[in-house]
Structures are given as structure tokens and as C-alpha cells.
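Shown here: the complex without one of its protein chains, the others still in place.
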Amino acid sequence: MAQRDLGEYLARISQNKVNRRSFLAASGLVGTSAFLAACSSSGSSGGASAAPAASAAPAASAAPAGDIEDSLFMYNWSEYINPDNIETYKAEFGVNTFQYDIFSNNEELIAKLQGGASGYDIAAPTAEYVPGMVEEGFLAKLDLSRIPNQKYIDPAFLGLDWDPTNEYQLPKDFGTTGILYREKLTGKPVESWRELYDLTLGEFSGKTVFVDSMGDVFVMPLKMLGYSLNSVDKAELEEARKILLDLAPHILSLDSDTYQVKLSSEEAALCLGWTGPLLELRANPDTADTAYSVPTEGSLFWLDTWVMMADAPHPNASYAWLDYIHRPEIQALETEYNGYATPSSEARKLVSQELLDDPAIFPPESVMPLLEGAVDTSGNNQRLDIWAEFKQKIGS
Amino acid sequence: MTATTSPDAHQASTAARGAAARSSGGAEPDVEILDVTKRFGDVVAVDAMHLRIASGSFYSFLGPSGCGKTTTLRMIAGFEQPTAGEILLAGQPIAGVPPYKRNVNTVFQHYALFPHMDVAQNVGYGLRQRKVERTEEQRRVGEALALVRLDGYERRRTWEMSGGQQQRVALARALVNRPTVLLLDEPLGALDLKLRKEMQLELKALQREVGITFVYVTHDQEEALTMSDVIVVMREGRIQQQGGPTELYERPVNRFVADFIGTSNFIPATVVEFDAGTRVAVARTESGLVLRGRITDPEGSLAAGDSVTFATRPERLDVIAAEGAGDAPSGVVQVAGRVRQGTYLGDQTEYRVETEQVGELIVSHQNASGAEGATGVGPGDRVVVRWNEEANLVLAG
Partner (left out) sequence: MQSGTTRTGAGSDGLGGRIRSALLTFVLILPAGAWYLVLLVAPLVIITIFSFGVRAKNGGYAPAFVLDNYGAILGDLDKAAPFTTSLSMAIAGTIGCLLVGLPLAYFIATRGGSRKGLFILLLVIPFWTSFLIRTYSWLIVLGPENLGGFVGDVIGDDSFRILGTPLAVLIGLVYGYLPLMVFPLYVTLERMDRTLVEASKDLGASRWATFRQVTLPIALPGLITGSILVFIPMMGEYVIPQILGYGRIYLVGNALVTDFLEARNWPAGSAKAVVLIAVMMFTVTFYTWFVNRGRRGREVSVL
């Protein structure tokens, strides 16, 4: 994709919340044991990295370590970082304690911060939440001179509306919201919100899953109606409400964590969701027919970011991390691990061609015009009411 | 042995009914235990028990802890099933009849009063199970409470009552159902001594009044002697002897019974001669003392050379200062010894006399004439102990 075009698209696309990776997606959900293992690892949320203490032996040699603290407290989506990269970081910078706490959506992150949670160094909110966090005074201004590796970030991801002056965040990963479906069951590609709507009300009643994420769910009715997915227009939202309430009784589940299980067991045929589980579903011969489409009416582009907390207790370790994670080879490992696209143009050169060519992971140029970024609309009461009403009516 | 349970007192009270109660000959038996054995795994709790309990009598099971008394009672009540043998209630076999269908009621050792019910509700419980009409229930509960002298206590909570009162509630609760047989498992065990004595007499009076067969379990020989028409002495699941209090005291059939009921002096000896007609045995102790006595076990038989035990009750022995004691008249046994200890017990004084011929003897002297020194002997004194040959009980083994 031409860099300029991408830049334009991205500039146009600018905010929402997304459960990036379901924690189950990360560790091979289809087999029962792996499934349970995954549960258990996430069950111990808030635990420090699983590394044995021995491996954290200080390896100050490589680092311009200086006064890097020996701890780093991170608040992030579950299993969103390659554990190998954490180990390397700990060893290289002599960071003995790497605490990785988990939130399951942006609202939770912010709610916890508003509730007074402190002590975190860095977090990974979705871009549209950054302005609000800046306003609340949660975030530190970044000294980019201390993050030389940020030069590898595709300029297309810089200066976006979410952070016009690039002072508060570094792009982390990006992707889209769309339709996951079992082609074997649908018998044909499902490429528009309209089709999803019709199939859900018709043949596939009770076989459609939506992720449990307000911003993502609103994309469907609004885009189907041809409106902005960020619409807060009363009339437009009212129309969207009707569509959602039409759908509600036919929805199998609102589920951000295990929707891939439902797809793989064929309990669900259709899913409004993310691409995270796609690679694994495809890798299994039984579920290789799983497909993903960005609906023709348009959809959501999301960008996750790195931010540093204003009261970060370990700023030097934080800078070390931010610089470290943007090393191209480290970024490439991240993408290989979590299956989401990297904004680093250097890293992309190191990622396997197979991933690069996967339109579900790296949105192709043809899709870009369809995408819209989110703004934080989670404070809109009408949306909240509709969302609550929709949730209440699921399945009934 | 204290005065309350002296055998003479019983002689009078039991003599009249003794005959009827002692044998199953008189009244119809209410309970028949026919060759019943009960095993718990390897433990034989009741071993080939054969017994008939006459209607209207007061039967006691007496024996040391663990001898199978409770188990016997529980088999009659239906909480345990015999491993072998059969139990009849009023002539009917009751194997397989559940407890709640047996016309038998139990007074439990710790009363087992229902804590969530008041006195009247407790007492009326059995009647309610039988769907007795409400007014009738109230009437009979009132009667039963009057019987145990608890009228007016209907609405009391059971835990607010004294042990003796609770005991009586338990009694009323069982009696109100007019059972054929009332089973009582150490019902006085939790009471203090004084109250227990009082309740013993009350229970006995009550039993006479209502005329129901009482089967009573105790390990207290005094209690059994006080109340029972018939006492069944048990040991390790086996019946040792059954009979009226006098019979058990006067003619214990073996050393266990002689020891368990009252106190005895035991003198081992070897039979020299046995007369099967008069059932009198002559035997010699190791020290050469020759004793004569009647064998108590009516089925027992002896031959020269058998070892036997002579038992004598302490109150049948006399202790006299050795000086001037002279020779014993014929038919009286006399052994010399030295007083080791004399214990003044108020109504009597108990002497422990060390003899060369037969070891230590316990002598109980009734202080009928008052002062302590009536016998004129004390510790260290040389004495002779005498008793009439009649007092010799010959026990096999």
C-alpha cells in the first residue's frame, strides 16, 4: 500500500473500544486442555510475568541502562505481548519485576484509573480513548528523543486526530472490525452488514454472535444505514436502535472472549468480531472454512497505542520499554505472536509474507476507503440506553 | 455395700412378686429374645441371648460398659437387626418391622427431647404421629404430665428445665403412647446421685402404677437391685445369670456375678469331695485350710481335683481380737490374721485383715451398737476372722 494513501486514510479515520485479543484466542482454544490452560493463565490476572526469577539476571552489558529502575508495571489487554519479548527485555535492562495486569476493555482501564488505581507505568488503550485520558490528566507527555526507535513507525500513523501532536501515544497495533463466518455453513461469502442482518433474522437466527463491545456493535446498524459509526445524532441513533432491537432476539450471544469456540463448534455461523482468532481457526482443518470480511458498507478501523502514565513510578524503565518494543525485530515478533498488524514499516519487512498477504490482518488497499476511525462516544447517553436495552433483550 | 441395698431390704420387696417375675411361667411374655446374636464386624455385641421378659415386670440389664446392653435394647426397639435369632413382641416376630411400627417406646439416656418443641409438643409427638385427635391429645398429654408430676409445665421450653424434669418429660413422652414395653437406656445416668436415688424410687412406683413392662439398662448394680424384679447380668454379650435381686446376691453362679453384684472375698481351693445329692463340696486351700460349701450354680457339678472358688460376703464375716477368741465352734470357719486397715463408714466399719492362710479378707461390721470400738480392734491388732460355713458360696472355676 502506498504510504501516502495509507496516511490519508488513517488521517481520515480517527476513534472506539475493542477487545483486541480474546485471551482464549492466544493459546489455541479449540482443544479442551489448551482451552482450560488459557483460562487458567488469564484467571491469574495481575500476576507478574511468569518468568522464573533466575532468567531475570541483570544483563546490564547491552543496555545504556544508567538509572533504569528494576521494575515495570504494565496495564494491558490480555496476552497482547509476546512473552519472549518480555523475557528479553527483563534480561537486557535488568528489570526484575515485570508486572502485567489485564483489563478487558478500554472502559475498564479508564474506570480503574478514575477509581484511583495508580502505580502503573504504561498502558495500551485504543487511540480514541487517549484524548479523554489526556484530559483527565492520566498521561505523561512523551519525550520522543528518548525513543529513537519510533522513527520506524510508518508516518501514516502519526499526527492523527487522536493525538495530533504525537505527544501522548505511540501506535502499537491496528486492525478492523468485521464479519467472521463459517463459509461451510453460510454456503456463500457474507460481505455486508445487510447480509449479516438478513441472515441473522432469517436462516441463522440464534447462530450469530456479537462481541460484547458497544462501540463495535454500533458499527453495524449505523454503517448499514449509511451513517458515521460515530454518530450521536438522535434520529440516526433511533434508527440504529430499531435495527439492534430487531436483531437482539436472534443473537446467540454477546461474547468477546469465547466467540471462536462457538464458531468452531458450529453453534454460531456468523460473528461480528475481530480477526484475532482467525489464524487459528483456519489452521485447524475442521474450521479452515472460517472467513473474515470487512463489510462493504464500511467498518471500524482501530489503533491501539502505547501511553505512559503521568505518575509512572518507573519512567526510565518505561522509556526503555517503549524504545525496545519498537525495534523492528521485536515488533515483528509481536505481530507473529498476536496476529495483529504492526504500524512499523521496518518491522513489516521482517514479518512472514503469509501474514502480510492476509487481508484480514493487514487490511488491503481496497478496504481502506471503507474504514472509519472511532471517537469516544461512550459517554453518549442515548447510545448507553440503547446498548443497555439491546443487552437486556438479547435472546428474548 | 451400703444399707440401702442390703439384700434383706430386697427380700421383702421382691418376695411377693418374685415367683411370677422370675420365671416366664406366670404372665404371657411381652418380649422373647430367642437365641439372638448381634455382630458388628468382628465384635460380637450380643452372643446367643435367650430370654423371656414377662409382662408387667421390671427387667434390668446389668453389666459393665460394652457388654451389649444398649445393643439388646436397640434390637428390641428396632434400631438394630439381629445377626441371628429372633425377637418376638407380644408373641409376634418383629424382624423387618421398622421402629415406628413397633409398639415399644424408648427413654433415651440423654432424653433426646426435641429442642424446637415445648413440653406439651414433645409429649404429644407420638400421639400426633398416630393422628390422635387434638383434644384427645391434649387430654392424654395432661394425664401423662400429671403422672410424672409435671402438670402445668405444658408450655415450658425443655432446655429451661432441670435434668430431673427433662427426664420426666422423656418418660411422659414415652408413656403417653401406652407402649407394650418401655425401654429405658440408663435414663438416670446424667443425674446426680441424690436425684438419681429419688428418681429410682419414683420410676419403680410409676412402673407399678402403669403396669407396663419396663426393660431397663444400667451398669449400676445398686440401681438394678433397687428397682428390678429380674436382673439380667451380662458380660461380653453373654448372659451370666438372671434372677431376682436376692437370688443374684445370695446365689451368684460365678465369680463374675459375685464380684459385680456386691463385694465378695474369694478363696481359691481344690475339691476334695463333692456330694451330688446335697450339692455340698469339701475343698482344701493351698495353705491346707479345709472349707465346705454349697455350689450355687444349679447346673454345675464338681469332681475331686477340680479347682473352685469360695466366695463370702464381707457382712457375713466377724472379726474378733485374737486374745481369748478361743476355738471356733463346729460349722464355723476361723482364720487368724492381722488388721491392716479399718475404715469407719458410719453405719458400718470395713476391716481389711491380712491372713496367712487365705490372703486378705474384707470384713464388714455393722455398727449396730454405735461406737467405733465395738469390736475392740484396730490396725495392727492380731485378730481371728470367723464365719459360718453356710456363708460359703462355691463357684466353679
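Note that the chains are named A and B in the order they appear, and that numbering of residues resets to 1 at the start of each chain.
Basically, a contact is a pair of C-beta atoms (placed from the backbone, for glycine too) under 8 Å apart; a residue touches a chain by one contact, two chains touch by 3 or more.
Everything numeric in this text was worked out from a predicted model, so none of it was measured.
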item	value
Candidate in contact with the missing chain, chosen from A:150, A:230, A:258 or A:345	A:258
Contacts of subunit B with the absent chain, listed as residue ranges	77-79, 98-101, 104-106, 108, 110, 112-116, 118, 125-126, 129-130, 157, 159, 173-174, 177
Those residues of subunit A which, in the complete complex, touch the missing chain	32, 35-36, 39-40, 42-44, 105, 107-108, 110-111, 114, 132, 135-136, 206, 212, 214, 251-255, 257-258, 261, 265-267, 378-379, 381, 384, 387-389, 391-392, 394-396
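Basically, only the chains that are shown with their structure count from here on.
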item	value
Rounded Å distance between subunit A and subunit B, as computed from the means of their C-alpha atoms	89
